[in-house]
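Reading through the structure tokens given below for one structure.
Just one protein chain is left out here, and the rest sit where they should.
Coming up: subunit A.
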């Protein structure tokens, strides 16, 4: 079976600094894949290259067999993306953003209206009907971003830090949506540095450290007998034990 996402030999350097160093990852169809790593490890850069938002220096990515760079129309129709911290059409309301994007994706007007209404309701954005996106809180921005990723019913979701700054109630809602999506045969890749969350949601894990894949496989393979957090700290070689204390903070 073709992989939902296949990343082969991705390499990217910014000047002297190598951000992503020959990363290979395979996301099987129907899997819930967690990409973990420290800040600056190369998660965002890898995902941006995987979906065609950043041109790699070498290597490539295929979405359900369609090459992101040579066959972008097919590849990009199959994927929904939630990037971290990028702008939206700021002067539109949530419903208008979805209408605009649905039409750009080639959906019919009626289908767009129906899906937009449902997404806004499920993500609890319908109460802010007249609020422009620029006035949204960080959590609301994440939710409207997720809605844009889901709108065209993709078969693969690539989500960069989807739970950052999202309140617990909304997080539960989003988790429910994502689980349902995977249960229905969809595939999800998400990046996070919250190990507990990845452990709770994902069945596959990739650990990125300094631009390289430190470990990849099913959750059980990667974490072994301990917790994912222990395995992660061991893999990236950071000394979690014996953390220094701030002497002036304790009385």
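Note that in this section contacts are C-beta pairs under 8 Å (C-beta built on N, C-alpha and C of every residue); 3 or more make two chains touch, one makes a residue touch a chain; residues count from 1.
By our rule, contacts and distances are computed from a predicted model.
Missing chain, UniProt name from the options "CheY-like chemotaxis protein", "ABC-2 type transport system permease protein", "Glycolate oxidase iron-sulfur subunit" or "Protocatechuate 4,5-dioxygenase beta chain": "ABC-2 type transport system permease protein". Within the set A:10, A:101 or A:201, the residue that contacts the chain not displayed is A:101. Set against the missing chain, the residues A:51, A:174 or A:215 yield one that touches it, A:51. Residues of subunit A in contact with the chain left out of this view: 14, 51-55, 72-73, 76, 79, 81, 83, 86-93, 96, 99-101, 103-106, 109, 129-135, 141, 148.
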